[in-house]
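For reference, the structure discussed in these notes is given below.
Here the complex is missing one protein chain, while the rest keep their positions.
Moving on to chain A:
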Amino acid sequence: MQFMLLFSRQGKLRLQKWYVPLSDKEKKKITRELVQTVLARKPKMCSFLEWRDLKIVYKRYASLYFCCAIEDQDNELITLEIIHRYVELLDKYFGSVCELDIIFNFEKAYFILDEFLLGGEVQETSKKNVLKAIEQADLLQEKTENMYHSKSFIGCKKAY
């Protein structure tokens, strides 16, 4: 996979994961054009389209578009499964996920994605394992925050 974009029906970007090195300007241009292209598609059209030299796979879940750019030799149908799996993970994590969850907890959306895909490839095919990993990371985060917030540490500054 080259990149994945999540955006709303109004074209507002909610998540962008780039697996290829591009300048900020190029990323913005691609995002703008692709969002326009996908939003212009009618509801009954198929989920695949050719754009520049890439294959684009997109699917709409409620008010969010999930859009992936894959290479010529990649399998479009399995990419649809990748998108669906990601949505399921978000759903399990947030409990009946909606766009607002992803807006207000965008870092979490990234963390979940990073436990499912790595370098543009699928790293874990078990839903359970992905969610477990996130859970453990969240716990670890909570622990460290509690540690540093307890009174005994207020006077102590570490040099970073």
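A few points about this structure:
Operating definition for what follows: a residue touches a chain if its C-beta (ideal position, glycine included) is under 8 Å from a C-beta of that chain, and two chains touch if they have at least 3 such contacts; residues count from 1.
Please note the rule applied: contacts and distances are computed from a predicted model.
Matching "Golgi pH regulator", "Dynamin-binding protein", "AP-1 complex subunit gamma" or "Transmembrane channel-like protein" against the UniProt entry of the left-out chain gives the name "AP-1 complex subunit gamma". On the side of chain A, touch with the chain left out of the figure occurs at residues 12-19, 21-23, 28, 44-50, 73, 75-78, 80-82, 85, 103-104, 106-107, 110-111, 114, 118-119, 121-129, 133, 136-137, 140-141, 143-145, 148, 157-158, 160.
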